Each structure stands twice: as C-alpha cells, then as structure tokens.
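Notes for the one structure printed next.
For this view, one protein chain was removed and the others were kept in their places.
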Amino acid sequence: MNKRSAVAFAAAGAALSLGLSACGGGGGETTPADGSSGAPAAAEAFNAGLEAVFNPSDKKGGVLKMAISEDWDSVDPGDTYYALSWNLIRIYGRSLVTYTPAPGAEGRKLSPDLAESLGESSDDGKTWTYKLRAGLKFEDGTPITSKDVKYAVLRSMDKETLVNGPTYFNDWLDLPKDFKSVYKTPDVNTDSAIETPDDQTIVFHLKKAYAGFDNFAALPGTIPVPKDKDTGVKYREKVIASGPYKFDKVEPGKQYTLVRNEHWDPATDPIRKALPDSYEISLGVNADDLDNRVLAGDLHIDLAGSGVQPAALGRVLGDPALKARADNPTGARTWYTSIMSNVPPLDNVDCRRAIIFAADRVGLQNAYGGEFAGGDIATGLMPPSIGGWKKLDLYPTGTGDVEKAKEALTACGKPEGFETVMAYRADRPKEKAIAESLQQSLGKAGIKLDLKGYPTGDYFALYAGKPDFVKKNGIGLATNGWGADWNDGFGFMSQIVDSRTIRESGGNYNLSITDKEIDAKIDEALLETDVAKRDAIWGEIDQRVMEQAYVLPSVWSKSVLVRPQGATNVFVTGAFDMYDYLNLGLE
Amino acid sequence: MVTYIIRRLVGALLMLVIVSMVTFSIFFVIPRIAGATAEDFASRYMGRSADAEMIAVTAEKLGFNDPIPVQYGRWISGVFVGSEFDTGASIEECPAPCFGYSFIRRQPVWPDLVDRIPVTLSLAVGASVIWLIGGVATGVLSALRKGTIFDRAAMSIALAGVSLPIFFTGIVSLVVFSYGLGITAPGGSFTPFLENPAQWAYSLLLPWITLAFLYAASYARLTRAGMLETMSEDYIRTARAKGMRESKVVVKHGLRAALTPILTIFGLDLGLLLGGAVLTESTFSLKGIGDYAVQAIVTNDLPKIMGVTMVAALFVVLASLIVDLLYAVVDPRVRLG
Partner (left out) sequence: MTAPLDAPGKTAEVPPEAVLAGAGVKAIQGRSLGQIAWMRLKRDKVALAGAGVVVLLIITAISAPLIVDVFGHPPNEFHQEMIDTSTMTPKGGTGISGDFLFGVEPVNGRDLFSRVVYGARISLLIAVLATLLSVVIGTAMGVMAGYFGGWVDTLISRTMDVFLAFPLLVFAMALVGVLGQFEQNLGVTGDTLRIGLLIFVIGFFNWPYIGRIIRGQTLSLREREFVDAARSLGARGPYILFREILPNLIAPILIYATLLIPTNVLFEAALSFLGVGIQAPTATWGGMLSQAVKFYNVPHFMFFPGMAIFITVLAFNLFGDGLRDALDPKTSR
C-alpha cells in the first residue's frame, strides 16, 4: 500500500519555546575516533548530506526539536502508514529488522534489530524464522518476548480497530478461518500463521512463498506490544517503548515529548546511537513559519520530510549560503495521473495515448514544484530507485505534441477531441496546478477537461477510488501519487497495477488498471526467486503500463530539504528519502 | 424584572432548539434530498477499508436508516447524556456533552473543542477590549471635533479599515512584522495565559491588532454617527444650559445614550467572534474553534462540522442573552417592556 508522505498544509499550532538548540550538557561520552565535538562544523555544500554523513559525531546530550505542520495518522506502531512515522518510530520502537541508518542506497539495506539476524527461510520461502536477541526490555523493565511481537502483528491486522496501517500481513499470513481479530476472537489459536515455540523464537507461515519477507519484518507492525498494556485504538495515547526513547508528554495534535528509556540496553542495539537527551515534537505548526524557523536555527527538523514550502524554496535556492545547507533527494515516489480505462472514450488505447501526447510534461513538472522541488519528468510509472527500472522512451517529454495527439485522436475515432472530467484533491495546491495545466495543454488538442476537486480524506474511499462514482460522473482522469513501501517492484507496484486489488466498495489506489497481461506478469514475478529476473519482470510491467497509456506520470518526486543548524549525523536515508531520524544528535 | 429574565431565557432556549434543528437538517436532510443514501453517510464515517457489507451494517447500527425525527432525537439527547456508537466493530463512547463523534479521528468532538475554546476566547476577548475602547474613543473624539483634520483622518482610516479584508491585512502584517521585521510572534505560536501571561499577550499581539483594527474602524464610525445624533438632541442643550461641565455632558448624557445601540452590536459581534473567528484564526494559524471548523470542512468530517456549528451558535445565543440581561440592568424601560 501507499506509504504516505505528509503533504504540508497550513494549520494552526501550539508554540515551541524559543531558543536555539542548546549545545548538549553533561554526560557526554565522545568517541575520539569520529568525534567532531569541539571540531569546527563540517563544510556546508549543496547535497552534502545526500550520499555521506554530514557533520558526524557521537556526542550525546541536547534536545532535538522537530515540528510538523500537519498531523500524521498515529504513533501507534500497528496503526500508521506515513513514511515520516515509519522513520520516527524507530526512536521509540524496535521491529524485527529495520533499515540501516546509512546515507543513500545503503540506507535501504535491512539490518537485524530485535532479531539477531535477518530471517531464515524454509519450506521454499513459505516459512520464516527469527531469533530475538537476549536482554531486550520494554520501558517498564519487563522483558520483550516473541509473544509480544506475535501479538503486535496480530493486532495490527484488525483493520476495523486500527484502520491505518498496511495490510501485508493480512494478505500473506496463513491464518485459520475462524480468526477475526485479537479483540473479537482472542482465544483462537493462530499458530498456523505465527508460532512462538519459545520466548526468543518467532516463526511466520505464509499462504504463498515470498522471498522478500524481511521487508515485512521491517514493518512497524512487528514492533512489540505488551498484551496487558494494549488499549486498542487508545494505545496511541500510551505507547510502551522498546527503543532508546519513551514518551513523556503525549498531547495528540499538539505535541509529543520523548525522553530516554533507561531499560534500553545499548549492548543489544548495534545500530542506534541514541545521542539526544530528549525530543520535542510540535504538531500543527504553520508550514511557512516552520521553514523560517528551520532556516533561522530555532527548529532542527521538519518532520514531514517532504521539502520546504514554495516561499522558502525561493529563498533557499536563491541564496548561495542557504543553498549550501540544502539537500535534494529523489524519492521512490511517482506523482501521476490515472487515466481511467473503463470510462469511455478512454477505453480505447489511442484516446489514452492522445492524452499523454498532448500533455505539457514540463508544465506538469512545474506544477509539482519544478526541477528541484518537484522532480524529474517521469518517463514511466516506476521511479528509478526501484530494481528493474528501465528508461522508457515511448512519449515525448516536452511541452506537448499537439500533432501526435491529433493523430492518436483520429486513430481512436475522435478527431475533434472529446470531453471528460478530471478529479483532483482539492486541498492540495500542487494537484490543483496539475489539473489546471492539463486543462490548458489538452485543450490545445481539443480534449476538454472539466475540473472537479474532492476532499483528500475521502478521495479514494468515496470519489476517485470508488468505481461506480467514477463511472457515474464520467471521471476520465484523476490525480494520484504513490510511494514505495520498500524499494522493489512489489513494494511499489503491487497495489497500483494489479486488477485484483480493485474493490467495488471503494478505497482503491489502483484507479482503473485492469489488464490480464499485467496480472499474469505479477504472478510470475512473485514466483520468481532470482532477484535480477524478478526485477526485470517488474520493469516489463512498467513498460506495458506506459504502452497501454494507463497512466500519465508527472514526476519522480524530489524534495528540497534544509539541514538543521547545530545537529550532527545529518544524512538522507535511501529508505525514506528524507533525513534519517534515528541517529541525529546535537552539537 | 423576573418575567423579563424568564422570557429571555426561554427565548434563548427556543433559539438553540431551532438552531439545532436547522443544523441537523443541513447535514442530514439536505443531502438526502440530493440523493444521498444511508450507506453514503456510513461510508463517510467508516474510512477506506470498509466493503459494501460492512458499510450496510454500519449504516444500520449507527441508525442512518431510522426516520429523521428519531435520528434528531438521538443526536439531541446525546448532547445531554452522552451516547455510544456501535459501529459493528467496536463500541465508541462519547461522554456528555456529546456533540458528535469523529470517526475519522476516532475521538469525540467536544474535548477537542474544549481545548480550542481558550484560544478563540483569548483572541476574541482581547481584541474586543481593544476595539471597544479604541473604536468608541475615536468615534467620540471625531464627533466632538467634527470636521477637523483629526475627524477626517480618523474617519478615512476607519473607512479603509472596514474596506480591507482581514485575511489580506493579516497576511500582509504577518509578512511585514513577523517574518520580515521579526518584532511580533509568527503565526501559530499561542501560549496559554496560565502558562505565561507575557508570552500569551506577545503571541496574540498581531492577531489582536489586526482584528481590532477591523472592528474599531466600524465602531468608530458607529459611535461618531450615534454621538452626532445624540449631541444634537434637546436635552443636551438643556444640560449645557444648566451649567454642567462639558465632559460630564459628553460622557454622562451624550455617550450613555449613544452607547446603547453600540452595546447591542458589541454583544452580537463578540458572540459571533467567539463562534469562530474563522478568517483570523486561519490567517494566523491559531488553533481555535474557527480553525477547527475549517479543518472539519476540508476533511469533510461531518460530526465535527455539526459539533462546531452547534457550539458556535451556542456562543452567539449566550452572548445575546447576556447583552439582553445587561440591558435590563442598565435600562429600566426594558424591564417593564
């Protein structure tokens, strides 16, 4: 499913107290080898944090100040689907395996966290076993056992109580038929799906083999939850920490404060440095104000990690001193427009192709923010960081080719063009800009668009993602966007091109690709055990999507991030394409 | 006197009932007329993972298939005694006063509102003090110095004040004073009064001034017009003829009479402001009731919208009631009427 990146949106906010980040106080143990404590700040340069660690240090202490303009779904590990949350959660929770805190592509590699090593597969990839390390404890001192991990996974599957998280476990674990949920059917034996032969071992049984199960094990759903402290949907108000920090103040919608978890044993945790003394997270801070504060040094991190606002963008890119503090990562995310192949006349492939020919690709890039803040013009649905990516060259990427568009229109029997409705998320200015751009560029070829904005919250549930609403309202185009849950073809494509994920009742992300060839190829890919061959199949799926013009991709998203002043170990992780929140420290 | 109070109270209650009925029909009856079904309501509540069956079940359980009066009755009684929502998956509790339960955020509406009321209250009360004093004083002075430079200048500024949209002045002053010069607090930095009164005032300074400017302008105009009319009355001439000091004439006779309509409007304005200074809160990113309303509408969160509308209307009615009761204290004619 979609790992959402929080889109900045002006909202109100409670204050963060002023004052620059204090240079950390007592108790500093510094490792002389990397120590840059006391050493002059590293040289600022554009993209210095992209592939290398900027300002490395092991100095402990200080308060890390983060803020975000919009709230995210939940701090409950079993109930969250935002990239920023999956990034942040590793501070207070430990999953079976996790993404290595390293810059760039290294950050996509998985390292064992609660487990001693990556999963051991058996039974041809249908069974996966993990052994937990010794000495793991929750914040109250109780030991973490495999049963806590099992419980966490099971509870995260209850989509009626915890509606937000991904459904990979639901779809893949071999559950008994009478199991509904840990809350409704707590006594059903689920050993067929997850076994815990002893306190240190956990075994997963899948319905079908899947070679990439470690990706599932990295999901926050495997962060252990003690059953006796689980309060269902209210757990988010008191999450029991397994990581180096625990919640101190919890004011949902306003702020979170985290302090050190004394029961976290660094000896059990080779990846975390746990440098700051505490974290202060403010929610609902005005987006422009947030940027100003980061630039001024009042705040360290914009938690959303999706880049600065347009106003700050001008400042950052225009001022060489500020530009030197910026990093410009490319994300595993594509912003695109779905072309509904079940709404006439777009059921004809040439009519669909006409749309892509006529579209002003540069204009679409500008709508998303231009070459720095928007992204590179996308030639296919899959972003370049996904294995199996090939550069496709099926359509021009200029400002729109009216000639070719008219040819395609003639081929599909509509030489004079046609009319259709375009849906977009009304409260996302960039999507509004996309819609306006397409209206202009397609209009030149005779394709008239009627623009309709819908509220983001219900967009997939009730409007663009609901098949009969789409048909009834003649919606031919709908803005869309997708970020990979993890960087392989399955993690990116599975939910958006597989026709079997489409539900009549709504809530679809695959807005209308129903292509038997693609479905067949997906099945092929899932069975393929050789990684290179498997990736190649996903590349072919991408190609078919574009040949059949199911999708008009706009950009592979990029963002302009600003490095915090006074922080250490700043780098962009390839896992989330934003600053890695795990090992940030203070100077 | 007592009958007057009772009549006013009954009137206020009736008003609230009517407002609640209108609010309810807007959200539950009008969509029906537009073709919405019980399932549409339920799916809006449920979020994206529900399938058709679950939605139908939820629609039944949440009572969307019941006749409208029953639904209304249930909602109203919920306000007084609280209610429970059985979605089929879980039972959500909504303690009294239950103005609604937001399924999208999985929280009752009221606690959120309670959190936000102090913000709106701070904004409204602070600004209202400034504009009342400033506006009335300016109006009185303008009336007394009719035709002078002061009068012309003040009235021109006042005219400008009522002609500028507050979201424009707000943004401009934010950009100039907060982002640019850095002398006022940036948007969204509200500190509760009890935490730090100095910081509280500082964080609200710009919104207060911007909001007060708008209202002070119109109050200045009103006061001036009212004063001019009053001061030309016969009894003023009489008072002067009796040898009363001019300041006493102005304040005790002139202003007193001119003030009555001003106070009516003040009560209403304050009440409306408390009900949600939507534009100011939006512009300055203050987490008050108005901002809550905007959020609710943008996310299409029906229970929140209803809850906010009701609470806002409650404030307005309350404010009007208080003004009416104050009238009874101040003006004996009212008591008898």
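Each chain gets a letter, A and B, in the order it is written, and its residues are counted from 1.
Going forward, a contact is a pair of C-beta atoms (placed from the backbone, for glycine too) under 8 Å apart; a residue touches a chain by one contact, two chains touch by 3 or more.
Bear in mind that the values here come from a model prediction, so they are computed numbers and not experimental data.
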Residue touching the undisplayed chain, where the options are A:113, A:139 or A:360: A:360
Which of B:5, B:57, B:117 or B:228 contacts the chain that the document leaves out: B:228
Candidates B:71, B:122 or B:300 - the one touching the absent chain: B:300
Touch with the omitted chain, as defined above, among A:473, A:501 or A:548: A:473
Sites on chain B contacted by the missing partner chain, in the whole complex: 11, 15, 18-19, 22, 26-27, 30-31, 34-36, 147, 159-160, 162-168, 171-172, 175, 179, 214, 218, 221-222, 225-226, 228-229, 232, 261-262, 264-265, 268-269, 271-273, 275-280, 282-283, 290, 293-294, 297-298, 300, 305, 308-309, 312-313, 315-317, 320
Residues belonging to chain A that touch the chain removed from view: 10, 288, 309-311, 313-315, 317-318, 360, 362-363, 365-367, 369-373, 399, 421, 426-427, 429, 432-433, 435-437, 439-441, 450-454, 463, 472-474
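Criterion: only the chains that are shown with their structure count from here on.
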Chain centre separation (chain A, chain B; CA means) in Å: 40
Complex contact set, residues of chain B against chain A: 40, 43-44, 46-52, 54-55, 87-90, 104, 106, 112, 115, 119, 179, 185-191, 199, 203, 281-282, 285-288, 291, 295, 298-301
Chain A to chain B touching residues, read off their complex: 10-16, 159-161, 163, 167, 183, 232-233, 253-254, 284-286, 288-289, 292-293, 426-427, 455-458, 460-462, 465, 503-507
